[in-house]
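Read the structure below first, then the notes.
The complex appears here without one of its protein chains, the remainder shown in place.
Just so it is clear, A and B label the chains in written order, and each chain counts residues from 1 on its own.
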Amino acid sequence: MTTSVQFRGVTKRFGSAEALSALDLKVEPGEFVSLLGPSGSGKSTTLGLLAGLIEADEGEILIGDRIVNDIGPEGRDIAMVFQNYALYPHMTVFENLAFPLRARGRRRPESEIESRIAAVAHALGLPDLLHRYPRELSGGQQQRVALGRAMIREPKVFLLDEPLSNLDARLRIRMRHDIKALHAAIGSTIIYVTHDQAEALSMSSRIAIFDKGKLQQYASPFEIYNRPANIFVANFVGERETLFLDGAIATDPALCFRCRDEALAIRPGATNLGAVAGRPLKLGLRTEAVELVPADAPAAFPVTVSQIELAGPDIIVYATTGTGIELCCRVPANRPIARGDRLHAALVPEALHLFDPETGAAIALPALENSQGRREPAAAAFAYKDAVQRTA
Amino acid sequence: MALPETADYWGSRPPQPLVMPRRRRPLLSADEIRAYGFVAPLVVLEILFVVTPLVIGFYYSLHRVDYFELTSFRGFDNYWRVLTSPMVLASLAATAIFAIGALILTLSVGLSLALYLEQDTRWNIFARAAALVPYVISMLVGSLLLRWIFSTDSGLVAAALGPFGLGDTTILADPTAAMGALIFNAGWRDSAFAMILLLAGLKSIPPQLHAAARVDGASAWYRFRHVTLPLMRIPILIAVVRLLIHFVNVLTFALVLTGGGPNGATQTMGLAMYRLGFLDARIGEANALAILVFLFNIVLIAINVVLFSERRRAAP
């Protein structure tokens, strides 16, 4: 009960504005794909096109190997969960669940409807609520009914449009877990729209990142996080804003990043940064790309602590360099650091993201000969980071 | 589930097909065809019973008609006859007096009511509902009841005016007073209609504007002049146009309240047309007059549509 889904050069315009430009996207059978992007980036449009609620202006949409462009939503055999649940207010939970099974052309005998509802209600913990109306349910319960209504038909493709955004934070995390379990159990292809990156990173097999109607990157969560394809993705993914610096890599006298008359030292590592030395580029720094090192470390530059923030088990240290660049790094909360402290920092080569300043696209480094670190650069970086922190 | 291998290092660029597949939308989508089916009964009925009669009426207006038999082509002769007929000209004058008088009365009472009853208190809602009753009941019945009040038979007028020495006034027999009664009838029935149109406009003025003006020390009159009126421009214009369309054409008031009398003093155009067509059976001329009146209406209707679009643009 699963199928692939494909967009081929699909464009959708509202008036003269392109809500979606020439989208190419293929979702393999059984995949869990998240569509992630800021508001208005075209996620819901993509979902609506697939559901048949919106008509494409150009391109082809395939479910399995059938082109569905001119098939209405009622003929596409998909199920959808909406942000506001869209439960029919004039029907009880039972009637809501039965509704898809009573549609013309796929009508089921009442006995089967009842047994299926019983099964779904049991799976979602709804049996006691079947005779209530949607307005008599809590948000979480409504959410479950909406999921149940989508599940009950055992569709090949499941579409979820920000299904969790109306729930409180804790419930959201639990439902995240439940949806993943559901996916494991039924194995349908799931396409999940969200603008919450934590949801996308934790649930998906692949993530498609959208901005202004264009697909920016389509890859596994690991790739998305560790190898963002362009500045937009690097900036969009990550718990806080990525810092971008214009400058160039220099190898003389030691490996460093030159920017605003300052040389930010890069500690040695298993990357081939020297290969792009001298080329103007944009450097993207997340917290894990900066670390505090002892003053006598081989690569270090002085910084002054300007602010400290507690973030769970860690603290986020904001540190200013001599020329006023404000960097930001994460250290365990038990380290005694105070505002005004003068410390030393270094850049972590494996966690640096390099972009072309003109196009914004990521710059791929040529492979490093006899390297083992390349396969899992982040893992190497983390290992090194731990070591440094232990010594510091 | 195994992740599919991405050939590209960054995993971002899907393989580009050599030729961009193109699938343009067909000229009419299935959904669009269905939509036309859904609006079809509406369109057919309106074409059949609103548009066709006008076309046929125009055709008839060019002919001499004897009891529905088209006897000869007359060109615009019917129009000429209508426009030079003393009865029609008199009715034009009566219509002008009536429409302007009724418009002024209705609009000022309606605006006063809307301003005075703006707040949704229980007593205001009650007064609004009561004011609307003359509007929701049959126009015929309303005029009939007013005729009873104004008639000498009821004795109400005599009883009310007796103390002023005007006990034997016969309102409906005096041309000026009858026109006054006709205008009163319009105001009595349609002020609440104006009130509703204007209330909707008033309610869409953000209350903060008034609050801000009050804090700035503006008097009630100043606020009305400089906050309410400018923002009510379109609702007031809409009310004016809609009332005008109504007053220019209405025939029930005059037919029932005064019968057009005394001596044709209150015979408005709607009534003249009715006379011409249904009592004198001069179908050709009646249709000519109807077409003329309709052309005039078209202008007002067009203004109404423009105002409507403008209001929608201001507050969608």
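Definition applied: a contact is a pair of C-beta atoms (placed from the backbone, for glycine too) under 8 Å apart; a residue touches a chain by one contact, two chains touch by 3 or more.
Simple rule for what comes next: contacts and distances are computed from a predicted model.
Visitor: Which of the following is the UniProt-recorded protein name of the chain this complex doesn't show: "Ferredoxin", "3-isopropylmalate dehydratase large subunit", "Signal recognition particle receptor subunit beta, a GTPase" or "Carbohydrate ABC transporter membrane protein 2 (CUT1 family)"?
Guide: Per the UniProt record, the undisplayed chain of the complex is "Carbohydrate ABC transporter membrane protein 2 (CUT1 family)".
Visitor: Among the chains included here, which ones are touched by the excluded chain in the whole complex?
Guide: When the entire complex is considered, the left-out chain reaches A, B.
Visitor: Of the residues B:A159, B:L209 or B:L229, which one touches the chain left out of the display?
Guide: Touching the chain that is not displayed is residue B:A159.
Visitor: Determine which one of A:A19, A:I61 or A:M80 touches the chain that has been left out.
Guide: Residue touching the absent chain, from the options given: A:M80.
Visitor: Could you please point out the chain B residues that touch the chain left off the display?
Guide: These residues of chain B touch the chain that is not shown: 31-32, 34-36, 38-39, 41-43, 45-46, 48-50, 52-54, 56-58, 60, 68, 113, 116-117, 123-124, 126-134, 136-142, 144-146, 148-149, 151, 153-156, 158-159, 162, 188, 190, 192-193, 196-197, 199-200, 203, 241-243, 245-246, 248-252, 256, 270, 273-274, 276-278, 283, 286-287, 289-291, 293-294, 297, 300-302, 304-305, 308-309.
Visitor: If the missing chain were put back, which residues of chain A would it touch?
Guide: Where chain A meets the chain not shown: residues 48, 51-53, 72-74, 76, 78-80, 82-84, 86, 88-90, 99-100, 103-106, 149, 153, 159.
The working rule: only the chains that are shown with their structure count from here on.
Visitor: Could you please state the distance in Å, as a whole number, between where the Cα atoms of chain A are centred and where those of chain B are centred?
Guide: About 57 Å, centre to centre.
Visitor: Which residues of chain A touch chain B in the complex?
Guide: Those residues of chain A that touch chain B are 8-9, 22, 24-26, 28, 30-31, 55-60, 67, 69-70, 72, 205-206, 215-220, 223, 227, 229-230, 362, 364.
Visitor: Report the residues of chain B in contact with chain A in the complex, numbered from low to high.
Guide: So the residues of chain B touching chain A come out as 1, 3-4, 6, 9-14, 16-17, 20-26, 29-31.
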